[in-house]
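Handing you this structure, nothing more for now.
Removed from the display is one protein chain of the complex; every other protein chain stays in position.
Note that the chains are named A, B and C in the order they appear, and that numbering of residues resets to 1 at the start of each chain.
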Amino acid sequence: MDDVKRFVENDRFAKHLGVDMLEYGNGRAKASMVIQDHHLNSAGTVHGGAIFALADAVFSAASNSHGTLAMAINVSISYFKAVSSGTLTATAEEVSLNPKLATYLIPVFDDEGTQIALFQGTVYRKKDGVGQFVK
Amino acid sequence: MDDVKRFVENDRFAKHLGVDMLEYGNGRAKASMVIQDHHLNSAGTVHGGAIFALADAVFSAASNSHGTLAMAINVSISYFKAVSSGTLTATAEEVSLNPKLATYLIPVFDDEGTQIALFQGTVYRKKDGVGQFVK
Amino acid sequence: MDDVKRFVENDRFAKHLGVDMLEYGNGRAKASMVIQDHHLNSAGTVHGGAIFALADAVFSAASNSHGTLAMAINVSISYFKAVSSGTLTATAEEVSLNPKLATYLIPVFDDEGTQIALFQGTVYRKKDGVGQFVK
Partner (left out) sequence: MDDVKRFVENDRFAKHLGVDMLEYGNGRAKASMVIQDHHLNSAGTVHGGAIFALADAVFSAASNSHGTLAMAINVSISYFKAVSSGTLTATAEEVSLNPKLATYLIPVFDDEGTQIALFQGTVYRKKDGVGQFVK
């Protein structure tokens, strides 16, 4: 198992929330999450923080997939629609990649294919390889 | 127990993550979260999504504390420092309140008093009272 | 000349900056701006505020193109590359449209086709028709 794979699989927060990482590599990543009771907010719909967490796991996998440590410095998220059941899916696109900074755009969809949120995040890229965190 | 209290206590996502809501009312709120293993990312520091979730719980409690349903439409978060243990605290300030929209600023601190993130969020305020979601 | 056309052409800030609105309608818009000396910042590259202004003019034209007044409530912009000459182009895509809220994604390109910025903005949609502002 390579370093990136070990690194991505070590995301304990994503596991705690039930994020299912489907694929990642070359600055891209895709994950889904089956909505469960522990994702709901006070109004009975999926919490903004849970939608963020799914997108954030994808953001982390995509930005670290180059093999060097990427740390989130800024994220903006817009929410479009409340959902309360089904499966959510998020896919990262690498909009920009420089030696020090990279930006990702991550739409989140419900299982009818309606976009429910849009996540835009920027990372600072360190020189450390991701392998050192998982040995 | 009044409607707002019942509503805030019904936040299942915040409970799942271990958010401890300390106080709320009049557009303000404060919460803390003891860092646990399930908050950690692949690099062994607190996940951006976990920091977001703490601030988001405070955002929800503050914006719904007026008694009418507030739905998040946009959030921006900046991260300043990685932390891996201790207790995080977040406090919401209501920057602007209109009949339809309100904006909150929520700094997050570690237990040395260093600001580790800044969350800025806007809600759309519906006419529904929060009570109807918890009866 | 219809109301939307009159409304878009009444954008005095866009004119002052030299924004050339190329097309708009049905939630979309496209504009370009030839970089001039008055767009430059202290370091001699195009000011973040000038790039924002180009995208913002497109955001306004796209969001008001439905004929009802749209007011910006939140924008996030990421910058990828400094440029100092040539022509910038920005195109709006309507990511979400609800009766009260709409969100647009507006990438900005230099004349080599490199994306230099990404603008994500949300408007609040009022009931007023845009025509009343230009009669």
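Here is the rule we use: contacts are C-beta pairs under 8 Å (C-beta built on N, C-alpha and C of every residue); 3 or more make two chains touch, one makes a residue touch a chain.
Please read all numbers here as calculations on a predicted model, not as lab measurements.
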Provide the residue numbers of chain A that touch the chain removed from this figure.
-> 73-74, 76, 100-101, 122, 124
List the residues of chain C that touch the chain left out of this view.
-> 7-17, 37-44, 47-50, 52-53, 56-57, 59-60, 64, 69, 71-79, 82, 130, 133-134
Which positions on chain B touch the chain that was left off?
-> 74, 76, 78, 80-81, 95-96, 98, 101, 103, 105, 107, 115, 118, 120, 122
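Throughout what follows, only the chains that are shown with their structure count from here on.
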Is it true that over half of the residue numbers where chain A touches chain B are used by both copies, so same, or is it different?
-> same
Any idea how many Å lie between the Cα centroids of chain B and chain C?
-> 32
Starting from the mean Cα coordinates of chain A and chain B, work out the distance between those two points in Å.
-> 20
Quick one: which residues in chain B touch 2 or more of the other chains?
-> 73-74, 76
